Every structure is written in structure tokens, then in C-alpha cells.
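A single protein chain has been omitted; all remaining protein chains appear in their positions.
Right after this comes chain A.
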Amino acid sequence: MSSLSQNPKKTLLFSAMKNPNTLKKKLASRFLKAMKKLKYKMSPSPPASIAEKKRRHRAVRAAAYASMASAVGPRRAWSRALLRKMKGRKRARRNPGNMNTRFGLNHLCDIVPGGEAMDSCSLLNETAHYIKCLVAQVQIMREILHSSSSSSTIL
């Protein structure tokens, strides 16, 4: 599987997806851990100012992307780019040839993390994986919301 990501230009297939269930489990466990951490950090006083609410909102969103990036790890260019951004490191070099304008990929390379440094094939591969992870992350967040809106007793 790893050899495919080293030769993105030569492969016509997307690299074989890991079993989606294991990915989702990894995503879920990391995200839930991050949420727990956030909860402990929260100030106990109930009335929260609007600024505090916005801060919490941003913190949860950051936790979502952070757990996505760390669950995937350095295996993917987009997750590497996200991890670099989180650690405050510099971005990777821009793609010098800039072949991305060829097929109208210029919007896509702005949306996918790290897209500006990729060639067209890699960008399309990365986009596919990024979408799958985003979808899984959204599912997890929905499931958490739904499970807590139903009865609050534990089983």
C-alpha cells in the first residue's frame, strides 16, 4: 500500500483504502479523547459569554481536524500538511510547475490541505482520501450528538 503513495503518478488506482471501519474507530477514539480534554479545561461556571462560546466552538472544530490528521498520520500528504499547520511549521514548497491550472484544479488545490504543493495526480488521489475521512468524521460527530440527545441514562 505504501508503495502506491510513493509513485502517485504511475498508479491509476487510488491506493487501497484501509478497512473503513478501523479508520472510523481510530477517528472516533481520538476525537472523543480530544472532547474529554476540552471538557476538563472548560470553566465550570454555566453562564458563558458569547466570546467563550465562540472559543469553545473553535476548539471543538480544531479538535475535529486535529484528530483527523493525527489518526491518518504522516501517510497522506493532506494529513501531513494539516499536522504541519497545527505545529506551526512552514508550508511545503509550492508546486513549481503548477500543472494544476490545466484541468481547473486551481480551486481544489486551495481547498485540500497541502494541495498547492501537489501535482495533478497526487491532488486527485489526496482529494479522494480527504473526502472519505471528512465523511467519516462528520458521521462520528453526528453519532455523538444523536446519542446524547436521546435519553441521558447510560444504557
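Quick note on the criterion: a residue touches a chain if its C-beta (ideal position, glycine included) is under 8 Å from a C-beta of that chain, and two chains touch if they have at least 3 such contacts; residues count from 1.
The working rule: contacts and distances are computed from a predicted model.
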Quiz item: What does the UniProt entry say the missing chain is called, choosing from "Proteasome subunit beta type-1", "AP-4 complex subunit sigma-1", "Septin spn4" or "Geranylgeranyl transferase type-2 subunit alpha"?
Solution: "Proteasome subunit beta type-1"
Quiz item: Please identify, in ascending order, the residues of chain A that touch the omitted chain?
Solution: 9-10, 12-14, 21, 24-25, 28-29, 32, 35-36, 38-39, 42, 46, 48, 53, 56-61, 64-65, 97, 99, 102-105, 107-108, 111-112, 119-121, 124-125, 127-128, 130-132, 134-135, 137-138, 140-145, 147-148, 152, 154-155
